[in-house]
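Only one protein chain is missing; all other protein chains are in place.
Letters A and B name the chains as they come in the text, with residue numbers starting at 1 for each one.
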Amino acid sequence: MNAPYPGEIDRRLLNERSVSGRIGLQLQELDVPEQALPEPGLLRTDEARLPEVSQQEVVRYFTTLSTMNFSIDANFYPLGSCTMKYNPKVNEEMAFLPGMAGIHPHQPDETVQGALQLIWELQRDLGEITGLPGVCLGPLAGAQGEYSGLMIARAYFEERGDIGRIVALMPDSAHGTNPASASMAGLEVVTLPSDSEGNVDVEALKALADERTCVFMLTLPSTLGLFEPNILEITNIIHEAGGLVYADGANLNALLGIVKLGDLGFDIAHSNLHKTFSTPHGGGGPGAGPVLVSETLAPFLPTPVVSRDGHTYRLDAPDKSVGRVNGFHGSFGVLVRAYAYVRAIGAEGMREVSENAIINANYIRTALSDEFGIAADRACMHECVFSPQAQKAKGATALDISKRLIDYGIHPPTMYFPLIVPEALMVEPTETETKDTLDRFIAVMRQINKEISSDPDLLHDAPHDTPNTRLDEASAARKPYLRWQPEQNLTASD
Amino acid sequence: MTTPDDRRYSGEHEWAFVDGNNVTVGVTRFATDSLGDVVYVDLPESGTEITQFEKFGEIESVKAVSDLLAPIGGTIVEINSEVIDMPEKVNEDPYSVGWLLKVEVADADSQLGKLMDAAAYDNLTAE
Partner (left out) sequence: MTTNVSPYIPNTDADRELMLAAIGVNSIDDLVLDIPQAHRFPALDLRPALSEFDLVAEIAALASKNATPGDYACFLGAGAYRHYIPSVVKSVVARGEFLTSYTPYQPEVAQGTLQVGFEFQSMICEITGMEVANAGMYDGPTAFAEGALMACRITRRQTIAVLDAVDPRNVQILDAYARHQGIQITVIGHGDALPDDAACLMFQSPDQFGAIEDMAALAEKAHSAGALAVASVNPTSLGMFRTPGECDVDIATAEGQALGVPLSFGGPYVGLFACKDAHKRQMPGRIIGRTTDTKDRVGYALTLQTREQHIRRERATSNICTSTALIGLLMTTYLAVIGRSGFKKVAELCYHKAHYASARIDQLPGYAVKSGGPFFHEFMVECPLPPAEINRALLGKKIIGGHDMSDRSLNGMLICVTEVNTRAEIDALVAALGEIARPRQ
């Protein structure tokens, strides 16, 4: 790729800027006598073609790249089910304290008492918030928490000799990770239809729940942003059938101080700290997906958990632990941030978080449901799902509306999910947005709705002012080009 | 584009065309229209036995994947290597250059009898 024309962003890759001899860092000199090298047969013969660039070039490159991102720090980001709330800056500072960021995972327990205490306190606090007192903070993201939870369910039934329970029931509105994790746990996925209101079809559930049911996996509130009105009956049906009830905690931001999962009859849950507990998404992780269980299931939690003995904390393996699901003790840096969040919000603040998230979502729902159509016309929790089928009939898809929002500096909602809603646009404003921001979003959406009639190409060609217009994803998938190659053999990897 | 009336159709949007001793198999225009840009076709190797109405492969667009269900059973004698390298051929014309397999079929008549003609298929997809 050549140097850009004036006015263009310089998109060249690092290796396309590389000049032999440049360095980005002065490394220290060897301060011990040189030692004998191993036999040459063990040594690398080629050279890793890493870039040779000066330090300022590195800084400018990554700084320029960063400006091509939308982010919570700069943009309203109402991405449904992702809980893009403000990520407090103090949390970053706490995670990078040398006494937190600098400690080694193999250090003896007595040298990391502060870190272990933090983990123990956060275990306790998350247990209290969800009403599920058995907590392991180890899983590295929601999907790993999910898989851990399902392993716990399987180990529990195995211990009871109830080995015929091999079905995971879930509604058709479930996140993709639910069936993927269930399948990884060796469970057969059986999907349950939702009724016309977006609720679990209780009659269908009764018919399906039986001695083969291992778990019923339910996202609460649902991916339609609705609280399941028959929840107590549902958990009861599953328990009567001998199964366990699993809560996908992706939408926990609606429930803090509003209701505890444990009180509703849930046995297992995971929580995404990078959603509800304000830790940054980082462009796709790192996250943390603690798994939370009832007291009965606590002995099966993954290893390690932190236990307390007087004033001493230690890493522990639960009695009947399902084992290790990752290298060390979890995303500790993420746990520090979540701890800082819980301590800054405190008991009284938790309920405020969810109440304001709910009010903000309903405010948007009420303002826009006439024009854009709503998947379920009733009070929502922290998010609502529009179904702009009238707009589609006029030639503007959910994708077009989403891309046009970008022109107004707003990140698109989650599109085409849940799968059961045609042209779904899932909007989750979160509690950290001002009424002004919501009013502007509402005004922009109405403006876009007018443009559909007045100037539809504005939508079809959107976005206009971004570093790239719409990308050719079909070519990207047909001829995958997945890494830098020197100019002379620049061919697709297929 | 009209549905060719020289071949038979399954309710799962595949077609079967009798070509001498073999039967050629592909997907319909309705299938490619609902999938969008086809980016990958996963087909079994030549010599594989396939069974009528059972899965024999997958077809992918950017954001969807569908099972390919055999409109007819038999032994695969040839696969269209062109659609492996250039999946866009399936979009270009699913009834000619976008064919997928040639199958050697023992009981073609009885199997074809379980499929629809073009008019019946058009009725199905018009609903």
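In this section, contacts are C-beta pairs under 8 Å (C-beta built on N, C-alpha and C of every residue); 3 or more make two chains touch, one makes a residue touch a chain.
Bear in mind that the values here come from a model prediction, so they are computed numbers and not experimental data.
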Check the whole complex and report which displayed chains the hidden chain contacts. A, B
Pick out which of A:S307, A:N326 or A:T397 touches the chain that's been left out of the picture. A:N326
Mind pulling the subunit B residues that touch the left-out chain? 39-40, 60-65
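Definition applied: only the chains that are shown with their structure count from here on.
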Chain centre separation (subunit A, subunit B; CA means) in Å: 39
Which bits of subunit A are touching subunit B when the two form their complex? 416, 473-474, 477-478, 494
Which of the residues in subunit B come into contact with subunit A in the complex? 36-37, 39-40, 60-63, 85-88
